[in-house]
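A single protein chain has been removed from this complex, and every other one stays in its place.
Naming follows writing order (A, B and C), and every chain is counted from residue 1.
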Amino acid sequence: MRNLKYHEAKLEALRELMEEDERVHLIGGTFFSLSPHRLKFAAIEKAWPDRVAAPPISELGFCGLATGAAMAGLRPVVDVTTGSFLFEAWPQVVNEAANVLYMSGGQVRAPVVFHMLHGLRGGGAAQHSGSPQAMLWNCPGLEIVLPSSPRDVKGLLKAAVASDNPTVFVDHSNLFETEGPVPDGDRIPLGQADVKRPGADVTLIATSFTVQRALAVAEALASDGIDVEVVDPRTLVPFDLDTIMASVEKTGRVVIADETHQSCGVAAEIAARIAESGFDHLKGPIRRVATLDVPVPYSQPLEEYIGPSEERIARAVREATR
Amino acid sequence: MRNLKYHEAKLEALRELMEEDERVHLIGGTFFSLSPHRLKFAAIEKAWPDRVAAPPISELGFCGLATGAAMAGLRPVVDVTTGSFLFEAWPQVVNEAANVLYMSGGQVRAPVVFHMLHGLRGGGAAQHSGSPQAMLWNCPGLEIVLPSSPRDVKGLLKAAVASDNPTVFVDHSNLFETEGPVPDGDRIPLGQADVKRPGADVTLIATSFTVQRALAVAEALASDGIDVEVVDPRTLVPFDLDTIMASVEKTGRVVIADETHQSCGVAAEIAARIAESGFDHLKGPIRRVATLDVPVPYSQPLEEYIGPSEERIARAVREATR
Amino acid sequence: MLPAISKEPLLDQCRRMLLIRHFEERLIGLHHEGRFRGHYHVYIGQEGTGVPAISLLRPDDLLFSTHRNHGHILARGGDPGRLLAEILGRRDGYNRGKGGSFHTSPRELGFLQCSGVVGGILPLGAGAAYAAKSRGAGQIAVCLFGDGALEEGAIPETFNLASLWKLPVLFLCENNGKYGAGNAVGAAQSSTMAAYPLTDLPQAYKIPAVQVDGTDAGVVHETLRENIDAIRSGAGPRFIETLTVRWPGSETNWPVVKAPTTVELAWDASGAPEDVRDWYRNSDPLLRFMRELVENGHVDRDELEAINRSVTEQISAAVDFAFDSPYPDLAEAETDVFV
Partner (left out) sequence: MLPAISKEPLLDQCRRMLLIRHFEERLIGLHHEGRFRGHYHVYIGQEGTGVPAISLLRPDDLLFSTHRNHGHILARGGDPGRLLAEILGRRDGYNRGKGGSFHTSPRELGFLQCSGVVGGILPLGAGAAYAAKSRGAGQIAVCLFGDGALEEGAIPETFNLASLWKLPVLFLCENNGKYGAGNAVGAAQSSTMAAYPLTDLPQAYKIPAVQVDGTDAGVVHETLRENIDAIRSGAGPRFIETLTVRWPGSETNWPVVKAPTTVELAWDASGAPEDVRDWYRNSDPLLRFMRELVENGHVDRDELEAINRSVTEQISAAVDFAFDSPYPDLAEAETDVFV
């Protein structure tokens, strides 16, 4: 199997999507944010000038446009840059795209993909660090995808575009330099959690970039004799509770690490589900390591302090296994 | 103490606010939705024509306008009609109002109140039945108020306007005809949960209109010998965990009934907090009775089926006490 | 004037206008009888826009409408029984009861979304036009919406996108606020819009825009024919505003029929209550259409009576069909969230 950097796997997915299906159109093009890799995207723009559109600064308008194009038969992937800017498009995403299949009684599909980079990125402050996936999980009708490895970003992006439902693809720029094996193969079905590291003592559920932190914590704690199982749901909708419950039944101890804000965040929902279905297996309280309930501060030490840092994750795992 | 209908108490609060503080301006005026009580609001418009403004259909613009007016010294109460339409104003609410105090390092306050009617209202279907409070709880910087009785709507509306923070006031039109005692007095401080009915066997936490359903269920189950304690948080932010934990320590059994969608909903967060702080007191899993994770259907039997009906609440309480 | 088409299609238009009118009047009656719940909006007074406009579309064109969609669906050939079943939340409704009045949206007729969010469909319509353009087969998208929609920021954003990308989309704005309460004649069309005439806004985005009398089906037909041809041939988006006087029955939130429509009424409105008589005499596009049909010698009043009778019979059958349809199974509540 080849080893690729995350940004390479993502670019490869975009290229293959364009090659394989002419219904795929890209609306907006900051799939690589301000990173140097954005320059490589230019080759895609050049190869398919009629299928890559540069929209005005009108997130509401162009996310709605992409949704309408999907309803009319295309497979648009629309980029809103930062999770914070998806809020600009909120009415089209949560009132139109999410509802159309249901409201129409199954008549109309909107297979659009909304792409963005979420989370604490180093100096993004309160208005450029948004992680909208928890809010979106409260809106039925949207699939939510959170890749965390080169293999996942490729396989999940291809699956998101292939899906007949509206899908929110929430990426993280801190992952771009991560390296890992990428099979030549294809889609990773939505709704399959991935045990990123097997372990016996405690189930550490993590999402997106926090998976990488969780793996680092697991390695570090291994030398202290704590055997951590890291489980990555990979998609929130659909959600693979079975894989998670299998781990919880084995370990009886749960820590959830995620970058959305704590209240009504991703960790809250996962905690509530485990507590509902697995109450009898739990040996102690479920611990959440989420972003503190404060707007994101600009200053570096403050930003690091509020996020799900390795230090906070490690502390929670130790407490859980004590 | 006087007995008032809910709509009367709400109107009284609005009138007193206008009388007591000339910084209070009303932007938009559908505080009583399409109900006949909306006609009574006309008297307020007539008494203070310069302080009641009828905006165009521009929720984003006028919610931002109200926020800016608050930053510049007024105390605007802005009405967005239905919870679903707050989504139109999302960028101004979550990116501007919620962040300004923090982002400015404490320099600038935005004491605005966003008013709306949320939830399943009978035929509102997918686009007129929104309950944005769960999403908003994931956005630090906003106070969230959910009245459920005549006394609460008056006391909490007055407190919301007096607060120096941006506050989302989430009302429910099904409450309008509820009758109850209303003290002459004044504000109910934000952050005080209310034990709406004391009981020994199970803690039933409910919000907004669902509180009324919870009370009805509690009465019905009393005859079966199940003694239900109904606790109404009244505000999600600030959240009074102490009152709730006192109840949980007593009963050891918890059901949460709320009208937001289940995933990352209000019940998820309350469940996660109780499971964190009160794990050792719990005699069984926490049960959530939330709106099913589907867009809101129009058809009456379907709409009733997906909501936190008395039947579903009663079933959950029975299961919890079994 | 009448649309410049032959007798048969003219009578077909008349028939569809009558169908809309009787459907809505009956619907109001059913609501007053308490036979369904939920809010709804009627199209009465705007038939002179929807019927001629929609008659010009191809079967593969894509339509988007709003909360005021009943007339558009019937103008497009929708089944009044399935429309009513949807409004009643029944299983045989176009959306299987899940959408209701605002959202009834027959895909088989080319409707992709009827949104209850004011302004919500404009970005979607531009998107459907984007898809149509990428296919390049002359297909167009049509957005049917009210004057109020222009107050939403989604609309100028859409105008910009549609203009820059020359999308084949028709923006058909039905301004039912002419002489609206509180507005001076010649002043803002809506009391809450500074940009007037409304055509100033699309024009700022270099979208050709025309304002026409929406009670004159012939002018509507002619204007739309030219503009739809232009859009189809690749000229980019067009904006047409049709002006109508709001039907007095819909001035409150809950419509009331003050003068039930008859063929007779087109020639003698004296039976209508005084406060609404002027509307039926001067602002009703349907009654005008019928008068012009007779004046131009296409039909006589007896023939109109016959059409009218057949329409009312059709409505009665539709009402029976809709009420006979059961509510959906409860299991339906959990389907169609995802494909």
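Note that in this section contacts are C-beta pairs under 8 Å (C-beta built on N, C-alpha and C of every residue); 3 or more make two chains touch, one makes a residue touch a chain.
Quick caveat: nothing in here was measured; it's all calculated off a predicted structure.
Under the touch definition stated at the start, the shown chains contacted by the missing one in the entire complex are A, B, C. Of the candidate positions C:Gly153, C:Gly177 or C:Pro328, contact with the hidden chain is made by C:Gly153. Within the set A:Val80, A:Ala110, A:Ile306 or A:Ala320, the residue that contacts the chain not displayed is A:Ile306. When the full complex is taken into account, the listed residue touching the unshown chain is C:Ala204, out of C:Leu30, C:Ala204 or C:Val294.
In the full complex, the hidden chain is touched by chain A at residues 34, 54-58, 60-61, 84-85, 88, 122-128, 292-295, 297-302, 305-306. What chain B contributes to its contact with the hidden chain is residues 25, 50-51, 53, 55-56, 58, 60-74, 76, 91-92, 95-96, 100-109, 140-141, 143, 163-165, 238. Touching residues on chain C toward the chain that is not drawn are 151-157, 159-160, 163-164, 192-195, 200-201, 203-207.
Criterion: only the chains that are shown with their structure count from here on.
Chains that count as touching both chain A and chain C, per the definition above, are B.
Comparing the CA-atom centres of all chains against that of chain B, the greatest distance is found for C. Taking the mean of all protein C-alpha atoms as the reference point, the chain centroid lying nearest to it belongs to B. Note: centroid distance chain A to chain C, computed from Cα atoms, is 42 Å. Centre-to-centre spacing of chain B and chain C amounts to 37 Å, using the average Cα coordinate of each chain. Residue positions 95, 97-99, 103, 115, 117, 120, 153, 337 of chain C are each in touch with at least two other chains.
Shared contact sites, meaning residues of chain A that touch two or more other chains, fall at 91, 95, 102-103, 140-141.
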